[in-house]
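Every protein chain but one is kept in place in this view of the complex.
When the chains are written out, they are named A and B in that same order, and each has its own residue count from 1.
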Amino acid sequence: MSGGAEPRDTHGEGRARAPWKRVPPVAWVVLSMIVFFGLAAPGFFTVGNFLNITLQGSVLLIMAVAATLVILTEGIDLSLGSVLTLAGVTAVLALQSGLSVPAAVVVGVLTGVACGMVTGFLITAGKLPPFIATLGMMGMAAGLALVLTRQGAIYADLPGFIFLGGGTVGIIPMPTVIATLVFLLAWVVLHQTDFGRYIISVGGNEAGARLSGVNTALWKFLTYVVAGALAALGGVIMAARLRAADPIVGSGWEFDAIAATILGGTSFEKGNGTLGGTVLGVLVIAVLRNGLNVIGVGAMWQPALIGLVIIAAIVFDVLLKQRGVIQ
Amino acid sequence: MAEQPLLQAKKITKTFPGVLALDTVDFDLLPGEVHVLLGENGAGKSTLMKILAGAYQPDAGTIALNGQEMRIANPRQAQRLGLGIIYQEFNLVPYLSVAQNIFLGRFPHRWGLLDQAKMHAESRKLLDGLNMDIDTRAKVVRLGVAQQQMVEVAKALSVRSKILIMDEPTAALTDREIEQLFATIRRLKQQGIGIIYISHRLQEVHQIGERVTVLRDGKFIGTRQVNQVTIDELIAMMVGRTITHMFPRDYQSQGTEALRVEGLNSGTRLRGVSLKVHSGEIVGLAGLVGAGRTELARAVFGADPFESGQVSVFGQPVKAASPDRMVKLGMGLLPEDRKAHGLAMILSLSENVVLASLQRLFPRRFVDGGTEREVVAKYIADLRIATPSPRRLVQFLSGGTQQKVVLAKWLCTHSKIFIFDEPTRGIDVGAKAEIHGFMNELVQQGAAVLMISSDLPEILGMSDRIYVMRQGQIVAEVSREKATQERIVAYAMGQEVEK
Partner (left out) sequence: MTVATEVRSRGWQLDPRILYGGSRLFVLILLCIVLTTVSPVFLTGTNALNVLRVASLLIILAIGETIVILTAGIDLSIGSVLTFSSVIAALAIKAGLPLPLALTAGLAVGAALGFLNGLMVAVVKLPPFIATYGMLWIASGFAVVLLKGQVIYGFEENFRFLGVGNLMRIPMPIIIMAALWIPAYLLLRRTTFGRSLYAVGANQEAARLSGVKKDQTLILAYTLSGLLAAAAGLVYVARLNAAEASIGANMLLPAIAAVVIGGTSLFGGEGGIVGTLIGALIMTIVQNGMNLLGVESVWQGVVLGALIVVAVLLDQWARKTLANEGG
């Protein structure tokens, strides 16, 4: 009947922690990067450049929101990148076959919805582990994209479509606007709707939630559908920006999205995580990429440096948590 | 009392593949009563409970609620019918708030979104009614176990339950929290709520119950009025035989010093702890939950680092302790949570038994199947471990058998010093007595045993000497002759003790 060796107060009353302790460590990493790059290069600290950062990070943010929702259910979605690719392809093909821009966007998003439905079905009804179901979907979606494009890029030149990727609302780039809207919508859903609370329930205590009468299978299924839709949206924006659908463009995005989520403090267990943290995780990657460019680091060196910073960021996070400075 | 029973279950039968879990069991519950349900592990208590909760369907038998025959088709319906269940492993979602947990599955809405204000207001009312000062906005994961349990009670009350089923409610509570729980239960009884109370703690039967029902091997053995039955009679009903030797001990003279702890400090959890254990003796370590006993055990074993102090094994101080060093020096720790820390559930019995002795049994690093089989067979026989095969995965064994596997693992290491942390918690009466017997044999053969236990009869019945811990310090050392329940509790709570 002992309190055990856990760090938490096993018989405490849930007192709130001091506000500065609740800031995730990755926020400090982002802050220090911004300061560093700001000092190192005058071009960094301009409005234009910040908008640039948001533009570069917007698709990643949408993907990372999708990844976060899935990870909150204690699942994982490895197919996000392939769905991004496939949706871009179907949207552009729809455009090429004469559909209007809105219709083409819908086709793209519906592609993601369809993929998400298949994955969701395999996981809930088929009882496959999410890693395997989404690994399979990743192969299938990427393969389909190759088939549909006959292995080459396909082009899209319609001004209405390109606006999604290259246009602006005032001075803010369209992708940033879309990504912000997605984030806000996701935040509201996660915190203020049944769906959001059930996502956390599935991740936190699926068996317990089911015994409390929650239809956990349904909500899990819907989570993957939403993730697929979001990845597809990202793919459509990507195709609009590139003015083309490239059959391998999305390769690896799922790992970036998952890494951004984890850097932001969402853990793989128990439904513990925040969308705000995910934004910070995305910022780490986006600020880093942009900063390295601005200070003139060659493209050759960037992957290595990015890896080092990611590891440093997570080491920082783990060390702070271990010392009990934050929880 | 010729009242209408809240619940009347008759001739309930339930089979699973290969097992008859319940065999024509009868059970009824009157309003305002606490009806205790007793039985060993595997007796059928949780099956019966899950049937009432709507999680399982009975193969035969009837259930009547308030005189009306019903089918409880699923958990949601059970809720609607007024049955609230508080499982041992709570159904709480760690990262949702208290209010959201209370209303899980039944969130109130306003304009399509969650009505957080209403949830918090209603939860506040419920918790105030239970006399609990818990922040409804706090995430459940930050609450202590007792508080979490209260959230579960509030949840059951929020669906206007007339019947509460509680599964091992006191397993992880301090004595003070248990008192609070009992006070809450008494308040609920006054409101006419009936409570089915499942517990292994026989002393609680007389503390809180009106009636008690005993199941054994899925069969209904009998229902008694609590004031008309003794604990020994209950044990006999549960086990099917009388257990004469609950605490078999052959006391002998103290041997050489095997373990010495001096001035152990670790933050606020351990403050200047010193103790000694000799070969041939069982030293009990008593104290309230949170006193630091498990922390001490882990620090001594090298599982957790400590700031200052010294641990000596057979007179030799140990530097840079770690579990694998301590194992080599001849120490073994049977942890409090056997499933999480004592066993690898998805590995076989055999693999678990040899796990701590790999270096000793296989010095050339090659695992020899024949040796393993022989060794494991010996311990299966010595400890009377009930299993169809040594290759059976440990997760399929009963609680008592699992604890025997943990014990076998440490016996296999030929350790000379054993730390038992709650050795018989959650284990049925029959297996308890067996394990006590093994402990006695161990010290007869010269081992030194440090036993942490919150079961006062067990501490008093098995120990040569008893240390009492309070708030990270050793506050008393009591010899067997002078030890009584009252003295131990008094020391543990920091009260005055007459000499």
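Basically, a contact is a pair of C-beta atoms (placed from the backbone, for glycine too) under 8 Å apart; a residue touches a chain by one contact, two chains touch by 3 or more.
These numbers were taken from a predicted model, which means no experiment stands behind them.
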Can you say which of A:G43, A:P102 or A:G307 touches the chain missing from this structure? A:G307
The listed residue (B:D135, B:D167 or B:E281) that touches the chain absent from the view is B:D167
Taking the full complex into account, find the residue in B:R391, B:H414 or B:K482 that is in contact with the omitted chain. B:R391
Listed residues A:A27, A:A41, A:L99 or A:L128, member touching the removed chain: A:L128
Suppose we count only contacts with the excluded chain; which residues of chain B make the list? 16-19, 21, 41-42, 44-47, 88, 167, 301, 303, 323-324, 326-328, 333, 335, 340-348, 351, 354-356, 358-359, 362, 365-367, 386-389, 391-393, 395-399, 409, 413
Against the chain that's been left off, what residues of chain A make contact? List them. 122, 126-129, 131-133, 135-144, 146-147, 150-151, 255, 258-259, 262-263, 268, 300-308, 310-311, 314-315, 318, 322
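The working rule: only the chains that are shown with their structure count from here on.
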Parts of chain B lying in touch with chain A, wherever the complex brings them together: 53, 55, 74-76, 79, 85, 87, 89-96, 98, 100, 104-107, 112-114, 116, 133-135, 138-139, 141-147, 155, 171-174, 177, 289-295, 298, 303-304, 336-337, 421-422, 425, 452, 454
Give every residue of chain A touching chain B within the complex, in rising order. 1-5, 8-16, 188, 192-194, 197, 200-201, 203-205, 207-214, 270-272
